[in-house]
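Notes to accompany the following structure.
After this line comes chain A, so read on.
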Amino acid sequence: MTEANGTSVSIQDLSLNFGAVSVLQTLNLDVAEGEFIVLLGPSGCGKSTLLNCIAGLLDISEGRIFIKGKNVTWEEPKDRGIGMVFQSYALYPQMTVEKNLSFGLRVAGVARDEIAKRIARAAEILQIEPLLQRKPAALSGGQRQRVAIGRALVRDVDVFLFDEPLSNLDAKLRAELRVEIKLLHRKLQNTMIYVTHDQIEAMTLADRIAVMRGGIIQQLDAPQTIYNRPVNRFVAGFLGSPAMNFLDGQVEAGPVFKTDGVSVPLDRYVFDGTERPTGACVLGIRPEHIAFGDAAKSMPFSASGSVEIVEPMGSDTLVWTKLGGRNLSFRVEAERTLRPGDPVQIGFDPVRASLFDAATGNRL
Partner candidate 1 sequence: MRYRFLTAALAATAALQFAGPAAATDLEVTHWWTSGGEAAAVAEFAKAFDATGNHWVDGAIAGSGGTARPIMISRITGGDPMGATQFNHGRQAEELVQAGLMRDLTDVATKGKWAEVVRPKSLLDSCTIDGKIYCVPVNIHSWQWLWLSNEAFEKAGVPLPKDWNEFVAAAPALEKAGIIPLAVGGQAWQSSGAFDVLLAAVGGTDAFLKVYKDKDATFAAGPEIAKVFKAADDARKMAKNTNVQDWNQATNLVITGKAGGQIMGDWAQGEFQVAGKVAGKDYSCLPGLGLNEVIATGGDAFYFPLLKDADKSKAQEVLAETLLDPKTQVAFNLKKGSLPVRGDVDLNAANDCMKKGLAILAKGSVMPWTDQLLSQDTQKQKEDLFAEFFAKPDLTVEEAQKRFAALVASAD
Partner candidate 2 sequence: MSDQAVTLPASAGAVANRLEASGPRGPKPRHVFSRRNIFLYGTLFVVAVYYLLPLYVMVVTSLKGMPEIRLGNIFSPPLEITFEPWVKAWSTACTGLNCDGLSRGFWNSVRITVPSVLLSIAIASVNGYALANWRFKGADTFFVILIVGAFIPYQIMIYPIVIILREVGLYGSLAGLVIVHSIFGMPILTLLFRNYFSSMPEELFRAARVDGAGFWGIFLRIMAPMSLPIFVVAIILQVTGIWNDFLFGVVYTRPDTYPMTVQLNNIVNSVQGVKEYNVNMAATILTGLVPLIVYFISGKLFVRGIAAGAVKG
């Protein structure tokens, strides 16, 4: 993962317009050799479009794309040294698994024994040897996606592109294959660019996550950084399940955050810049960072309220209460039995919180 000295994929000032609609806007992204990058965002954010641009399946309007130091902006997909895995697997239905795997190699005129060698290796890695003579229609979803990955594998390329590869699978299979992809990456040490809207996949797989919205990369960082220090309210809200709590209010000199009868001292909060802003802002705090009961009392901020709703999740329980007139959720251990109406004491350490400008949404 970390001979990150060489740059594998480099995108410079890339823009893509469809007529008057701008889909990607002056985008820059450098992916290091062997790095696992996840492009994360809601649908329509341009993440798949970006991936297709990298693959050469879409012609870009502006900018350049380098793969392995070579300008591939105008190259055909096959000449870019990439392999790609699609959401719908995109297996050729009339060909057997083996033919599916070898199609690209046959097109490229690779020698027959070399093809056999590569297929054997890929089939071994993905454990699909028994399936080689079957047609895609006779495979389960998970098997199909393995074959689709295999198709990228046999190409023996430097860069793997994944376009929401697990979205069509059920939850259990998704978790299994997620692990397999991670193992695969560790084994192959290839550069991988992975598009998903699933934050768990992003968090578990990525070396770095690029959170996208409206054709712009909002934040590009390691998963933990993005989780803990989101650069804006969008990123903060998009990552994390259950979602971060937001409280609208004011920052006043002190600094202190105030909203309907609640004031949170911000002495320990690490501001982004050196300036101490004041004015309308939003305070975000993740449910797991809210302490409960006795532990809450020792927090720099603490308040009391009553339970509104209880959502048992199995491993823990999500409890909803009100703070300053707004809904606030927090986690308690599954063993705790709370009922609506029970009084609760909550508290948190502002160092764990995030503060966003109410107007721009940017982190303060």
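Here is the rule we use: a contact is a pair of C-beta atoms (placed from the backbone, for glycine too) under 8 Å apart; a residue touches a chain by one contact, two chains touch by 3 or more; residues count from 1.
Selection rule: all candidates are chains of the complex that A comes from, given by their letters.
This one's a predicted model, so the numbers in the text were calculated from it and none came from an experiment.
**Q** Spot the contact partner of chain A in this complex among 1 or 2.
**A** Chain A touches candidate 2; the others do not touch it here.
**Q** Any idea which chain A residues touch candidate 2 in the complex?
**A** Touching candidate 2 from chain A are residues 52, 55-57, 76-78, 82-84, 86-94, 103-104, 107-108, 148, 151, 155, 163.
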